[in-house]
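Not every chain of the complex is shown here; the ones you see sit where they belong.
Chains: A, B, C and D, in written order; residue numbering restarts at 1 for each.
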Amino acid sequence: MVRFMKKISNKSGLPPGTLVHVGEKKSEQVRIRVLDYDEGHLEERDPAGIDECFVYKDKPTVSWINMDGLHQVDLIENIGKCFDLHPLILEDILNTTQRPKLQDLEDYICLILKMITYDETINQLHIEQVTLILGSNFVISFQETEGDVFDTVRDRLRKGKGKIRKMGADYLAYALLDAVVDNYFIVLEKIGEEIESLEDELLENPGPETVNGIHSLKRELIFLRKSVWPLREAIVGLEKGESSLIQDKTAIYLRDVYDHTIQVIDTIETYRDMVSGMLDVYLSSLSNKMNEVMKMLTIIATIFIPLTFLAGIYGMNFENMPEIGWPWSYPMLWAVMISVVLFMLSYFRKKKWL
Amino acid sequence: MVRFMKKISNKSGLPPGTLVHVGEKKSEQVRIRVLDYDEGHLEERDPAGIDECFVYKDKPTVSWINMDGLHQVDLIENIGKCFDLHPLILEDILNTTQRPKLQDLEDYICLILKMITYDETINQLHIEQVTLILGSNFVISFQETEGDVFDTVRDRLRKGKGKIRKMGADYLAYALLDAVVDNYFIVLEKIGEEIESLEDELLENPGPETVNGIHSLKRELIFLRKSVWPLREAIVGLEKGESSLIQDKTAIYLRDVYDHTIQVIDTIETYRDMVSGMLDVYLSSLSNKMNEVMKMLTIIATIFIPLTFLAGIYGMNFENMPEIGWPWSYPMLWAVMISVVLFMLSYFRKKKWL
Amino acid sequence: MVRFMKKISNKSGLPPGTLVHVGEKKSEQVRIRVLDYDEGHLEERDPAGIDECFVYKDKPTVSWINMDGLHQVDLIENIGKCFDLHPLILEDILNTTQRPKLQDLEDYICLILKMITYDETINQLHIEQVTLILGSNFVISFQETEGDVFDTVRDRLRKGKGKIRKMGADYLAYALLDAVVDNYFIVLEKIGEEIESLEDELLENPGPETVNGIHSLKRELIFLRKSVWPLREAIVGLEKGESSLIQDKTAIYLRDVYDHTIQVIDTIETYRDMVSGMLDVYLSSLSNKMNEVMKMLTIIATIFIPLTFLAGIYGMNFENMPEIGWPWSYPMLWAVMISVVLFMLSYFRKKKWL
Amino acid sequence: MVRFMKKISNKSGLPPGTLVHVGEKKSEQVRIRVLDYDEGHLEERDPAGIDECFVYKDKPTVSWINMDGLHQVDLIENIGKCFDLHPLILEDILNTTQRPKLQDLEDYICLILKMITYDETINQLHIEQVTLILGSNFVISFQETEGDVFDTVRDRLRKGKGKIRKMGADYLAYALLDAVVDNYFIVLEKIGEEIESLEDELLENPGPETVNGIHSLKRELIFLRKSVWPLREAIVGLEKGESSLIQDKTAIYLRDVYDHTIQVIDTIETYRDMVSGMLDVYLSSLSNKMNEVMKMLTIIATIFIPLTFLAGIYGMNFENMPEIGWPWSYPMLWAVMISVVLFMLSYFRKKKWL
């Protein structure tokens, strides 16, 4: 089961802006990677300390600082100081229970979103918080673990594929956002496959574990929905907002990623409808089976109970039972019994129980 | 079962604007057809190559370029280059998992919609993506397969019926859109017939296959809804948008097709309500049947179990059973038994079980 | 069952504005009636041909042209030509599957609505399309059959009751609209009576036919809703729209008919809630009955099966059964049996099964 | 059961503004009471005829004319003429099936609302229509019966408590409105008590009458909702509307009564949620009981049916049954039977049926 509520109570009561990491410590070590580029050059390095990143703040080239692992609070604090981030923003970065949201602070934009992957080893969704800070010439991204979703962006930067090297920091932020949203489709595909296999199970051989399957699918969809739904609004804010950090020519790309998000939400809703329908089918198949079992019992009991009664009658030991002595009474009783059976069978056939 | 999720994961991670065909290859060969007309003349041809289409870009007459089959990515790319289409638009044309949407890029408008047909051989909905590109004097339409829905428009053009030849490219785009929406009504009619036949089955002889019928109807309606619902918004955008590509006199026609779309959506919602109601009726008919079966069993068991007990009593072999020897005890037992039966029957009649 | 989907597929593919009558031919012959009036005079006649109506177009008096029966397409076409109606409007008049809507074409307003009557002979709703065309000094009304709903308006005109003769064509259109909406209340009353009688049946003697009653009520409400809901928006358009055809002093009357429509919709929603509740009550009464039946069976079986077993024991023929020969064993067995019965009864009483 | 639909069909077809009383005649006689006051003086009287009220129209003091009983149509008509009320307003006053609504006619405001009381003798809601007409210096209130809800306002006026005597007619209208809304809380309390007692019944001893209780609660809530929900909008209209009849200093009081209305609606929704939940609990308790009954039956039947069979075997009269003659076969059979019973009991215990 997805742990759906992280411990954040230990944070309650602290003054706003107090930096506490809320969430599991998912990676052993914090890893920082820097990519600095413009159309002509590309510099890539893993700085030893956080101080090495500070030069990128005012460099005219586009810089992408990526940090994997959030548990070293002092690193985050240092970055915050250097790049002039508001304490509430730093708090949000560290608190991994945030819902996706956009905060526009004029000098920079903070976008919180959820990276979702499907862990096939344990058949579970894995939800991780990603924060993007977009400044005029830098993007800082924070991840809980070292993921591979951003590798494709890194590759495109290295190889200069597409126009990513020719565009500004806003396009880089878009590319990272797009990589996350694209990943949702992979998760949806997995869930779609799960739904199909449950459907087959439902039609062929439904059992109690089918309900559990439906139930856990339902829950996964609830969590997916909760993680994706607010993103829609955040992207609208990015596209429609009048931040000078977003250039006009990037808007069409944001519109595209917005369309993808809508499509993800649409598909989640469709899946929810389908999964609800499956429960109805399961319950009615249960009722059907019960009906069949009960008919079986009723047919057997209705045929044999009266016959047993008849046999019981002539098993009595009364001295004065004239039928006992008659020579044809035994075959006649058989005749009566057989006609009772035949009558019952035709009655059941008429009732369409057979 | 409708395959509801196409494989698009292999596309994830590519830079935006990368052209990859997402969807099944539904037609063997790409077929291009061109219709160029104004009020006075009409030219129709199947160009051998895509290059022959390029002359139509700047011709003052209205040109309709129709392409059936999307799997030849280079063709689409060539068209895109010639007609100055944005890479994201080309990507949308090729990705057949799009939801209906409208994109207004000033020089041209791109409308993505879903053609829905009902394949009677396999009793299934068939959903196909159609993209319309409307420029100032041309319309380019992309279909996944060679369909016959646009043939009526082609006919009207050839014969000069109605005012289609006197109007501009925007009217042609409307005519194509209208042809697609009109087709929805045919699909709805089929589904209406399915609902009626399921209703009859439900009232006369409901069985497990009725639930499956209801379930698959429900799912079809979910997919129809998903395909049509966003179209509403797209048409509003077309009608209310201030694109200079749409002339004022075309607006009333767009309003008309908008009304049709609303009617389609309305009917889908009505069908959904009706189908939900059918499941309730089915489940209560199951419960009714179960009740009837149980009453049958209970009546038989309640009458005969006590009688069998009585017969069992006098089947015992105790030496000291005075009743055994009395001459009237056998007929008296019969009298007792018959009165028990009569009492039971009147009791059941009072309870309205009989 | 209400036929809920009329055949409109044969219309698909035709150019917009093509006039085809969609719907059953409900009346034998088309009947045209004209009422021309102002405060001082009233002229009423049944013109032989449609041409006689054309003089009313420019007469300063208010003219009401009423046409019952839509199957003579050429008549509609002629009227359209004379009164300058847009081909799409004529198409809408003939297509009786339209949802209620308002179209304001500056020179005239077209209002499509649904006349609903309750046919008591077959206990069914009867839904018919009515179209009103309001010009500056004329109203043209189209009905599918000759109805009597407009007779009250005709009467008021003849007798000069109320202020209808003093007001313009917009008030006449309001009066017709009001007559249709007033009629909805009669239909709601009938449905209210049906609900009450079903309620009584539900509390006293629910059976399978009760579900069918609930189901058909539900369906009727679905159709009513579909027919009335869009009217709300249409009347708002009429009231709030800035058409010069609607005079200021008529607005308060439109507000009144709007309030009535809201009340109709409200009542429909209330009925839907009530009918849903009835199904729940029915299902729980089924479960209750089943419980009662099962308790009966269980009590009888639990009492007599052990007794029959005991009797079976002493019916065995073993030679070495010492109890058989004891003189008190038969009465003792009876004592045992009676105490088993008493114990069982007290147990069931404790369980509140008796 | 609440009669939920009053006969209004006899009104249909009449011209708008025709005065017909729709509703039961709830009071024997119409009673008119007048209260005329300003800060310094207070005059209270029961005028013999309606004509005596007319002097209050232009008096500078605030006048409150209260009329209990609506069935004397001519009285209403006279008031209407004197105070210049629009015929549609008079119609609304008389038609007691109106939903709450606000009509602002510049010279006066008409507010229709529902007075709801809980009749404890028959445990039912009693819904009555109240109409308030607010002019610049008068309030006319129409009630169906002589109620005591307005008595508190009358008292405050007489005693000069609060600031009611210092404020204008708008504050008086507010005070009457507030008295009606305050009364809703009393009704909600009663319903809350009903819900709690049903809850107790549900947990301790649910039976068929519990469902009926839930069902009638549900219905009461449907009616309450229908009566209160539209009031919200009406009060917003009063508060936000720019009528010169409402003074600025009264607005905060209207805001207060608006908040109360929202709270009433909120509570109704909460109750609806709770009552829905109760039905689920009831149904699952039914299923639980059924399960228990079935287990009982199955345990008894499964233990004794095989034993009875064994006894039946040795009750057979075959001549060649060697076991019959063996001396130890009778005790051995007992041993077998007892071990079968023990095995069954341990099996049931393992299955957690015991």
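We take it that contacts are C-beta pairs under 8 Å (C-beta built on N, C-alpha and C of every residue); 3 or more make two chains touch, one makes a residue touch a chain.
Bear in mind the structure is a predicted one, so any value in this text is a computation, not a measurement.
Displayed in place are 4 chains, all sharing one sequence; the entire complex defined by the structure file totals 5 copies.
We take it that only the chains that are shown with their structure count from here on.
Between the CA-based centres of chain C and chain D the separation comes to 26 Å, rounded to the whole angstrom. Each of residues 283, 287, 290, 294, 297, 301, 305, 308, 312, 315-317, 321 in chain B touches at least two other chains.
With chains as nodes and touching pairs as edges, the resulting graph is an open line. If you check the complex, the residues on chain C that touch chain D are 152, 156, 161-164, 175, 178-179, 182-183, 185-186, 188-189, 192, 196, 199, 203, 252-253, 255-256, 259, 262-263, 266-267, 270, 273-274, 277, 280-281, 283-285, 287-288, 290-291, 294-295, 297-298, 301-302, 305-306, 308-309, 312-313, 315-321, 352-353.
The touching residues of chain D, when paired with chain C in their complex, are 1, 4-5, 7-9, 11-18, 86, 88, 97-99, 101, 103, 105, 205, 208, 211-212, 215, 218-219, 222-223, 226, 230, 279, 282-283, 286-287, 289-290, 293-294, 296-297, 300-301, 304-305, 307-308, 311-312, 314-317, 321, 323-330, 333.
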